[in-house]
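Notes follow the structure.
Every protein chain except one is present and positioned as in the full complex.
Right after this comes subunit A.
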Amino acid sequence: MPLPVPATVETSFQASEPSTPPSAVRSFLRTRGSGRIADATFSALMLLCALSIFAIVIFIASILVARSHLSLAQFGWKFFARQAWDPVSGDFGALPFIYGTLATSFLALLMAVPLSLGVAIFLTELCPRPLRAPISFLTEILAAIPSVVYGLWAVFVLVPLMRDVLGPILYKYLGWTGFFEGSNFGVGLLTASIILAIMILPIISSLTRDIMTAVPNSQREAVLALGATRWEMIRTGVLRNSRIGIVGAVMLGLGRALGETMAVTMVIGNHPDIARSLFAPGYTLASVIANEFSEATGDLYLSALIEIGLALFLVTIVVNAIARLLVWAVTRGAPARVG
């Protein structure tokens, strides 16, 4: 409903004597109705769309439970403690995949956390101002590269590098630990962890950077005024204040690592084994679904794969929820980041 043109308003203002009819604006406001019904409909519509977010979560959970009931009924809770994976005889257990997922995610965090902390410290405390934006932009580009492209790069660059250069070096100097032995084909848990670390680095570092920027400058100045060196200032003034948020950022990275699919599938070797050596091929929850889902024959097989998906869904929901709460507790007031 368009407002009346200004010209009309002007003229009616000029003729605003008590006896004259009400101004155009006022008559417009009187005649156009209260808009109550339209408002109610509109806000109900918006609410409906907002509630669809709940609906999506509930729908995913219920459909996964419904479609995995065969395997739930057959194996019960033991499904997650069994090591068997034999589609031919219908014997399924998720332990090797849980092991693979945990091992790769843990190793990836081990590599990514110190590095991303270093980057965040550099960007917030040390970096010359003109360098700040380009470096942040570069790390954000790193976050925008699709998983499958990382996988492609890993297959053709990282795998040969692991096989011919890094692997032998690790074997020579750290072989005695037992983590780097056996035949090294380039694909395996370690390669998957490295590509995972590269992928979660930008997420953790940009979140940590935001959290550290949220620490008030007076904190820094106070510590510096007491005669602290810059590192002591960072340690006592910045890191100590933002540690909860940093834990949250790391957990968000962990959530990403747990569910990462394509790049890991392409380099982990896809073999349901539990081996101590990091050169050995493994399998993760996400990659077994990606690999075997579309060729799963038999209802029990499909049901077991969907149950693995259900486990992945629940674990990532819990990890992300805790992480969000921690990050939220620290950056409250500062604008939240999305994506």
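Here is the rule we go by: contacts are C-beta pairs under 8 Å (C-beta built on N, C-alpha and C of every residue); 3 or more make two chains touch, one makes a residue touch a chain; residues count from 1.
In this section, contacts and distances are computed from a predicted model.
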- Missing chain's UniProt protein name, "CRISPR-associated endonuclease Cas1", "Sarcosine oxidase subunit delta", "Phosphate transport system permease protein PstA" or "Lipid II isoglutaminyl synthase (glutamine-hydrolyzing) subunit GatD"? "Phosphate transport system permease protein PstA"
- Looking at the whole complex, which of A:Met46, A:Ala73 or A:Ala329 touches the chain that is not displayed? A:Met46
- Check the options A:Phe75, A:Tyr150 or A:Tyr283 and report the residue that touches the missing chain. A:Tyr150
- Missing-chain contact among A:Gly118, A:Gly178 or A:Pro216 belongs to A:Gly118
- Query: What residue numbers in subunit A mark contact with the hidden partner chain?
  - Reply: 1, 3, 25, 28-29, 32, 35, 38-39, 41-43, 45-54, 56-57, 59-60, 63-64, 66-67, 114-119, 121-123, 126, 135, 138-142, 144-153, 155-157, 198, 201, 205, 229-232, 234, 252, 255-256, 258-262, 266, 286, 289-290, 293-294, 305-306, 309, 312-313, 316-317, 319-321, 323-324, 335-336, 338-339
